[in-house]
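Missing here: one protein chain of the complex. Every other protein chain is in place.
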Amino acid sequence: MPIQYYIILSLALFCIGIVGVLVRRNVIIVFMCVELMLNAVNLLLVAFSKMHHGIAVVNDKATTVGTDAQLFVFFIMVVAAAEVSVGLAIIVMMYRNTHSVDVNFLNRLKN
Amino acid sequence: MNKIVYLVPLFPLIGFLINGLGRKSLSKSLIGIIGSATVLASFIVSLVLFFDVKAHGASIVDYFNFINVDSLKVSFAFQIDALSSLFLLIITGVGFLIHVYSTAYMIDEEPQHYGRYFAYLNLFIFSMLLLVMGANYVIMFIGWEGVGLCSYLLIGFWFKNDNFNYAAKKAFVMNRIGDLGFLLALFWLIQKLGTANYADVFAHASSLSSFDVTAITILLFVGAMGKSAQIPLYTWLPDAMAGPTPVSALIHAATMVTAGIYMIARSNVLYSMSEVTMNLVAIIGLATALFSATIALKQNDIKKVLAYSTVSQLGYMFLGLGVGAYTGAVFHVMTHAFFKALLFLAAGSVIHAMHHEQDIRKMGGLKKHLPITHITFLLGCIAISGIPPFSGFFSKDEILAAAFAKNPIYWGLGVAGAAMTAFYMFRLYATTFLGTFRGTHDQEHHLHESPAAMTIPLIILALLSVIGGFVGVPEILGGHHELRSFLSPVITTEVEHHIEHSTEYLLMGISVAVAAIAIIFAINKFSKKPELAEATGFGKVLSNKWYVDELYDTVFVRTTLAKGKFLKNIIEKNIIDGAVNGVGKLVNYSSRQLRLIQSGLVSGYILFMVLAIIVVVLIWVNDGYIYKFFSTLF
Partner (left out) sequence: MIPVLLILIPLLSGLVTFFLKDEKAAKSWSLLSSVITLAVVFSGLFIYDHNSESNFNAAWLPALGSSFSLSLDGMGKMLTLLTAISFPVVFASTYKNSYKESGSFYGLMLLTQAGLMGVFVAADALLFYFFWELALIPVYFLCSIWGGEKRIAVTFKFFIYTFIGSLLMLAGILYLYFQTPDHSFAIKSLYSLHLSVKDQNIIFWLFFIAFAIKMPIFPFHTWQPDTYEQSPTAVTMILSGVMVKMGIFAVIRWLLPIFPDAVAHFSTIIIIFSIIGMIYASLIAIQQDDIKRLIAYSSIAHIGLMCAAIFAHNRIGLEGVLIQMFNHGINVIGLWIVADVIEQQLGTRKLSELGGLAQKAPVLAILLVVMALANIALPLTNAFVGEFLMFNGLFQYNVWFAAIAGISIILAAVYTLNMVQKIFYGNTVSITANAVDAKNNVQWILIVLVVVVLLLGVYPQPLINLTKDTVNIILVNR
């Protein structure tokens, strides 16, 4: 499959994520949209990695060129998981204190 | 002889210090003795120097380097030559008499103010001596400003009266305007010749371009205008009469106001090189002589008449300088010092007797109460009117003859001025001394002749006013004009004029006749029925001094004050400080506006972030094109 498909898909996912973050006020939805953006990036990384690897393998069967991006994907997934655990904890605390999951409700740091 | 030169100014300085510091502890008589004795000592030393100069010629005594920077060397040096030794005699001689006179005149002051008075007077003598003794223009300038200071202090001597203080301030500021001219001339000389020493300046004067000479001499003349009260800077002198009367006699008649004449006579080498300046000096002098004479016609304050008369006589001296009769001008300084000091002191004696009444309309008939004052005043009036063989005749005649040689119109106007002089002086004399007494009964009761300390100086000055002219008897009257030959080493550029003897006799005859007619007319007019009413019509313009003070007040003083106010309240507060504070306000305002961006809405922040990312990506994607575009901007 041409690389463009992957790019367009991940762009679409990313844009959905951004729009979701921008327009939604429910903090859990916002959180999910952030995950969506991360995964869009992950998808792109894997797609490029595969593409570069495929090109390099033609010359040298044993090459590892293009595989390191996949390592990043694992990193991102691990970090995202950690982030989710911390983030969800914060959201729980927020709900306990304010009985709301509205992101605009906690704005006392402005000014 | 050089060893004693420094004593001349030192004595008055010592007197100043003793009287100034000890004015609370010394007794009045001691203060008076110290004040007078120091000036007498100076006079004696000056006499010695005078005869020394006569026998051995001039000398320069160098004491120390006053300013020595780069190529500019100004030394604190005194030059004793014919001109300065003559002025030394006038200053210390007349000064001494006035000191003696003051001991009695000021006796009513508290001891502390009495001491202050003599301290100022001694300081004045000191400064005036510096002025004439200096061997370069810088030392002259030191004395020049010093006498201005003393004049300020003495005019405002009775400092409780604010009008006197204003008069003092006016005198100082107007003098300062002149001083600026002097200072610029001094810088000009230093720039072109690298020196301010008389000897060097005059030796190298020929290397100056004619523009330089004209500029320097005109600027110097501006200085002289201020100090010697010439148009347009003359209005301070009549106001200066606020000071005690002996001060008017010493500073504002005999010595300080003649500093301008001294300066020009001293610089005669420079002045003779510039025809333009010479004409300017002559015209300004003549204009001042006539203008102030007209004002004097209608004044009713005894001292104001004398003050305008002084301005007018100073005008004659400048006329003399302008037509190249330097000796005549100096001669007139000398005779004027005698008779004008005499007139002021006699007026002081009258004021003393009248208990500080100065309005002549309230006097009259003082002849029998103040016999000595009357006689001496009369002699002074005759002398100033130019009746032979009194001193004023010779000096004024010399100036007028030179003026005729230069331009007969000068002479005609000069004679007209002389007629006015004779007229107003005898108007003053007749109104004051003749007729009947018009003051209060109480005043009449207390009328008395002044004590000896006041009358003796009057008598001596009267004697000098009578015979003082004989040092300069012109050749056509059978004299040798000793003054001219004495001054010839200093005044090297005297304009020799050649008038037929018959013409000269005619000129003398006319001027004497005119003066005599004016005198007779004035005595007839005023001895019986003096002018008591307020003047009307043109007379009112004259008695209000042509409204020059009002004009200056509107044109210069008020506008300067208004400018100051405008700058203070509008420019400083709104524009300059406004700009500074405006920057502060701008920062404040923009921070307040920018604060609104921090709305607290998470999505808002993210929107900015996304936009920023898009911008960065765009810059990068376009192959650095946008970056390049921006980099060309800066």
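Read from first to last, the chains carry the letters A and B; within each, the first residue is number 1.
Keep this in mind: a contact is a pair of C-beta atoms (placed from the backbone, for glycine too) under 8 Å apart; a residue touches a chain by one contact, two chains touch by 3 or more.
Remember, it's a predicted structure, so these values are computed and weren't measured experimentally.
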Which displayed chains the hidden chain touches across the whole complex: B
Candidates B:446, B:480 or B:568 - the one touching the absent chain: B:568
Which residue of B:14, B:30 or B:177 touches the chain not shown here: B:177
Touch list for subunit B against the chain that is not drawn: 64-70, 72, 112, 138, 141-142, 145-146, 149, 152, 156, 159-162, 165, 168-169, 172-173, 176-177, 179-180, 183-184, 187-188, 190-191, 560-561, 563-565, 567-568, 571-572, 576-577, 579-581, 584
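The definition used in the following text is that only the chains that are shown with their structure count from here on.
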Intercentroid distance (Cα basis), subunit B paired with subunit A, Å: 96
Complex interface listing, subunit A residues touching subunit B: 18, 21-23, 25, 30, 103-104, 107-111
Complex interface listing, subunit B residues touching subunit A: 595, 598-603, 606-607, 610
